[in-house]
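Below are the structure tokens for one structure; questions will follow.
All protein chains but one are shown in place.
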Amino acid sequence: MSAVLPKHIPVVREASPGLWALAWRRLRADRVGMVSLAVVVAFLAMMLASYAGLIAKDWNKERGVSYANPAFLAGAENLEAKEVTNKDFGTQAKPVDLSDIDPLAPRYKEWEERAAKIAVTEVKRAETLPFGGDKWGRDVLEKAIKGSEVSIFVGLTAALFATIIGTVLGALAGYWGGRVNDFLEWFYNIFTSIPYILLILAFAAVFKKGLDTIIVILALTGWTGIYRLVRAEYIKHCGREYVKAAQAIGASHFSRMFVHILPNASHVILVQLSQHVVQFIKAEVILSFLGLGVPVDMVSWGTMLAEAQNELVIGKWWQLVAAGASMAFLVTAFSMLTDSLRDALDPKLK
Amino acid sequence: MHLAVTLLAVAFLAAPAAQASAAVEKKVLRMAFRTAEAGFDPQRIDDRYSVGVCENLFEPLLTYDYLARPVRLVPLVAEAIPEPQEGGTRYTLRIRPGILFADDPVFKGAKRELVAADVEYAIKRFRDPKNRSPYGWIFEHKLVGLDELADAAAKSGRFDYEAKIAGLEVRDRYIISFKLVEPDYNFLYLLAMPNVVPVAREVIEAYGADTHAHPVGTGPYVLKEWVRRSKIVLEKNPNHRGYEIDARWADPADEWDRRALDSLRGKRLPLIDRVEIYPIEDEQPRFLAFLNKEHDLLDETPFSFIHQVLPNGRLSPGLQALGVSAYREEQPEFTYDVFNMNDKVEGRENPVGGYTPERVALRRAMILGHDRDREIGVLRKGQAIPAQSPVPPGVVGYDPAFRASAQDYDPPRAKALLDTFGYVDRDGDGWREQPDGRPLMIEYKYNAGSQESRQLAELWSKSMADVGIRLEAVAVQFVDLLKDKKVGKFVVAGSAWIADYPDAQNFLQLLYGPNSGTSNEAHFRLDAYDRLYLRSASLPDGPERNAVYRELNRLLLAWAPWRLGVHRIFNHLQYPWVKGYKKHPILYTNFKYLDLDVAARAAASR
Amino acid sequence: MAAYVIRRLWQMIPTLAGVILLIFFLFNWVGGDPAQVLAGKISNPEQIANIRKQLGVDQPYWYQLWVFVQQVFTFDFGRSWSTNEEVSKILLTRVGPTLTIMVPVLVIETMLAVAFAIMVAYVRGSLTDRTIMVICTTAMSISFLVYIIFAQWLFGFKLGWFPVQGWSESFSRNLLTYAPLPVMLAIFVGLAPQLRLYRSFFLEEINQDYVRTARAKGLPEKQVMMKHVLRNALIPILTNIGIYLPGLFVGSFLLEVFFSIPGLGREIVTAVNRSDFPVIKAVTVYLAMLTMFINLLVDVMYKLVDPRVSFK
Partner (left out) sequence: MTTSEHLLQVQDLRVSFRVDKHNTFEAVKGISFDVPKNRTIALVGESGSGKSVSAMAILGLLPDNARIPAASRVLYGGEDLLKAAPQRLQAIRGKDISVIFQEPMTSLNPVFPVGEQIGETLRLHMGMSAKQAATRAVDLLAEVGIPNPALRVRSFPHELSGGQQQRVMIAMAIACEPKLLIADEPTTALDVTIQKQILELIAGLQEKHHMSVLFITHDLGVVGEIANHVVVMQNGVVQEQATVREIFESPQHPYTKALLECRPRLDRRPKRLPVIDDFLKGTGAPRMEEQPRGLKEGDAVILEVKNLGKTFFLKEGLFGKRAVPAVKDVSFKLAKGKTLGLVGESGSGKTTVGLTLMRLHDATSGEVLFEGKNLLALSDREMMAYRRRIQIIFQNPYASLNPRFTIGNVLTEPMKIHGIGANAEERVEMAFQLLKRVGLPEASYYKYPHEFSGGQRQRIAIARCLTMKPDVLICDESVSALDVSVQAQVLNLLQDLQEEFHLSYIFISHDLAVVKYISDQVMVMNQGEIVEIANSDEIYLDPKQEYTRKLLSSIPKGWDAARAA
């Protein structure tokens, strides 16, 4: 049997579905799953569109009066819109003259001339906005869209990192066992013996504030569950005969860990990933409430809810509803998709 | 099985099953604090709320009259207001004999009379390094011999309370005389501060580290119960001699004064038997607790709910029907943003620091570009007045004729100023660069834990974007913010100051050069300012000193180490069964002057 | 059994050491400087240095770590840096209110979740099952924050069924007056995920062979579910409660903040915000120890529900 043999390349290549293809087929048959998937994809598309600046680009523009009414409540009285600035306070007095001590005095003239040329444009603020306005008169609908960008981004990246940490550590512990396992279990025990919320707070207290920090905190505290499952998965698969067979044919440790076992544990990892996205989107809200979150020139569902905290009492429910409902909608869809994924990906159900 | 687990958990449960004593016909006042207290050792605290509680537990030598406006010093445990002697460097007071401390096991059943030595002891405590007194600074460089004593204690680790110093002279059982290092005509204000109060040395020493929980004073109330950060209960001090309302300084034209006098005149104060205070930091529950009549008072109505309470500036019909009244108070405080005046911040160039015309221009332009109107209109719901100088109305040295147009919101002038000094957008990215072409990026630090701080930061960010300046708001933990401001690790940051005593000096010292790194967070150092400040400190109240104050304020405006914010207006709400209410600008609480119509409350709650 | 318990206790030592290291690393290395908070609104560098000295934060790290370790083993974390209260006293007084809320939550929630779960597991696949699952998923998707804000406004204020917030010194009054609304909220939020989880436990058991045996014996469905399936499903449920128990002591700080409950959760948030290291360290170390003991307790209790477990 050597190279002299005529080249004999494949006969008919029948379409042969792999497990992923089969999983996709099963998912396709699941109506709830498909609807959820559509919703999730729609949200992702919305997020990308907003990121690309196609929609909600001007979310930060103050289009309306403070707490502008939603369009369907056009007539309602809006006390908040009347901005009392007390601007006239002290105007009876003559402005104090600084020219004798002012380091800028030499250029007063130039300054005044330039100032005179700059036109003052008065913006007309709308009384109503499609779904109402926030404190600054920004459209809450646009805010909710723009907020999805940060919330989903935080959820996705943090979940991705947590999954990577959990998967790598879990794979190491489950595959190698022994000392490696002992060490990683020790590490795991440390993280799990501190109640989760305390752990988050402890991390949050010491890190600088910002979007990246939220992601880091969530990833650093959220990997434990994934680690545990992946480890169990690896222990299970290490005992499986196909892995023994791979060892028997001389496949390297790396190959066994990542080429052989990883794809077979991937359904577990994928389901965990999607579960953690949901969990982290919810966690972002809490962290934002504690002020540990998103920078001021960005908006997330969490910051919206934190703002909306006092708005219900003054009758301005729309920001609470806009952020709460968008989040609930996405998270519900995502959770249902996770359930469907779990069913579809589970090779047992074949 | 799970049942067993829970049973076990129930067994763990520490159930304080003590039944509340039935408060039959007792006058119990309930209210909330918006911030948690720290403790009640008067020399070891500085927050308004803890100090506010101490106002009721202890008595300073002097105090402020309840009704007089502008505020007026009156003697409390001292017999009279002393006159300055020796050119404003000596003040001698005599304590009224027969004033008793509240009972405490430390006294072993004996009645303990207040004496001059207790005052001496308390003031020394401010400088004992062990106490870490946050108000130690008020007696720094103040009393002859005290600084030396403190320095010695810092070295030896033990404060020598026995040592006699010339600055604190106990002449006999009741007479104490203070000798100042240099003239200070505001010194008596210190003696009226609610934490400059005599304490009994044996009590302090007996309780050691626990003095916060065992405040024993001569005040009209005693601390009955204290669940930290959640409940403070005061009850009448049976040893207290009682007060009477002083009608002399009341303004007969003032509705509040009239009502207070009507309900309090001729009665032996205090009238409230028990005060329950609940620190509630979140606005919604604090507000709703008042609306639900769970509380009798609402101190400082949160700005968010102002339009619910005072739509169009008048009390809402709903609250009116309940008989609620709103007390509008311009507090002697102001908010401001600090520019770091140092050239470098953490080793990097500080774009807003320095005294060159460009940097002055940048700061001034930022001030002009900051939309203070919206700060007041949107964030403060109109419950603030734009500050023209750091000195709030109602404080001695306040000048109503001082009008600072340099602090007004004026974007065209801001842009023009930036253009004039070369802060223009050179690379076309929409943001202005520095005059030498380097990028301009300003960092604003704010308190991560406060929604209000976040909104102020948001406003900064928006306002600066409008004039083309890129500003990045950075959230930091409250603790870190304090530290960063002190050591100059910031570019721009927000601050606020409330009067310790009603004199402009208390505000203007914040820019005094030698105070850099302590109260002078801007690290502002201007010789002209420092010279004028020292001069003002040695002058008694009068036109001459006011002229100096005016000059100080002008320098502040010209060099712009601060953006002046606002003087906030607070609205305090009371149900009609709370009688005798009036808010004092310096003193935080007024329980001892209140009365409660228990029957009316019972009727309303039904 | 005794050997097992001793071995487990022995194994806690490295974990505890790890917790100590982690906490120490976080707070002494990465964390902020508490001296500034304590210094008040005006203070000069000398005063700060003085405070740092008193707190011991000027000592070398190894020394501070040593002090920390000593504190752990003497159970004496000294006093809170911000309030000067004894840390142990803080913890003791705060744990009561937290448990007053969380114990009813745990009990009621577990009972409801088990009852509902066994019900929907029994009718698995039916419309009822699917409807309940969808409701659960949706209920889980709304932020806790929204629930609290809304419920406090609606039930506390608009309808006035419960006090908006508050706490008293009377246990019965707390339990009957102040606790119901937060407890209800916590149950409402916690029920959905528990229900889903327990349902999956029941479904897992329903597919086991022994259930077929029980049916083959002629047992009525009710007895199959309530005796055979329930008893076996209790094992994972117990594990789940074990995981949940340590959290009981932290409580829900959101509830505690909004309803002014002077519990441990709120205390922790405050301590973290004020960099009150003694409190945080104590809470963390004690809770970590407690967690380990609870885990041990749960494992020992396994023996009672699962005869297959042996203490090797």
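Which chain is which? They are A, B and C, in the order written, and residues in each are numbered from 1.
The definition used in the following text is that a residue touches a chain if its C-beta (ideal position, glycine included) is under 8 Å from a C-beta of that chain, and two chains touch if they have at least 3 such contacts.
Not measured: the values here are computed from a predicted model.
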Neighbouring displayed chains - absent chain, whole complex: A, C
Chain C residues touching the omitted chain (full complex): 3, 6-7, 10, 124-125, 208-210, 212-221, 228, 231-232, 235, 305-308, 312
Touch residues of chain A, complete complex, unshown partner: 1-3, 5, 7-14, 16-19, 22, 26, 29, 240-242, 244-252, 260, 263-264, 347, 350
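Here, only the chains that are shown with their structure count from here on.
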Pairwise touch network: line, ring, star, complete, or other: complete
Interchain centroid distance [CA atoms averaged], chain A/chain C, Å: 25
Whole-Å gap between the CA centroids of chain A and chain B: 41
Inter-chain centre distance, chain B versus chain C - centres from mean C-alpha coordinates, in Å: 38
Junction residues of chain C, two or more chains touched: 32, 149, 153, 157, 273, 275
Chain B: positions in contact with at least two other chains: 282, 284, 288, 449, 477
Complex contact set, residues of chain C against chain B: 32-34, 36-48, 50-51, 54, 79, 82-85, 90, 92-93, 95-96, 99-100, 103, 106-107, 110, 114, 149, 152-153, 156-157, 160, 163-173, 234, 237-238, 241, 245, 248, 257-262, 266-267, 270, 273-275, 298, 301, 304-305
Contact set on chain A toward chain B in their complex: 60, 66, 79-80, 82-87, 89-91, 93-96, 98, 101-104, 106-107, 110-115, 117-120, 135-136, 205, 208-210, 290-292, 295-297, 303, 306-307, 309-315
Sites on chain B touched by chain A in the complex: 282-284, 287-288, 302, 304-305, 307-308, 311-313, 355-357, 360-361, 364, 372-374, 376-379, 381-382, 384-386, 388, 400-406, 411-413, 415-417, 419-421, 446-451, 454-455, 457-458, 461-462, 465, 472-477, 528, 553-555, 557-559
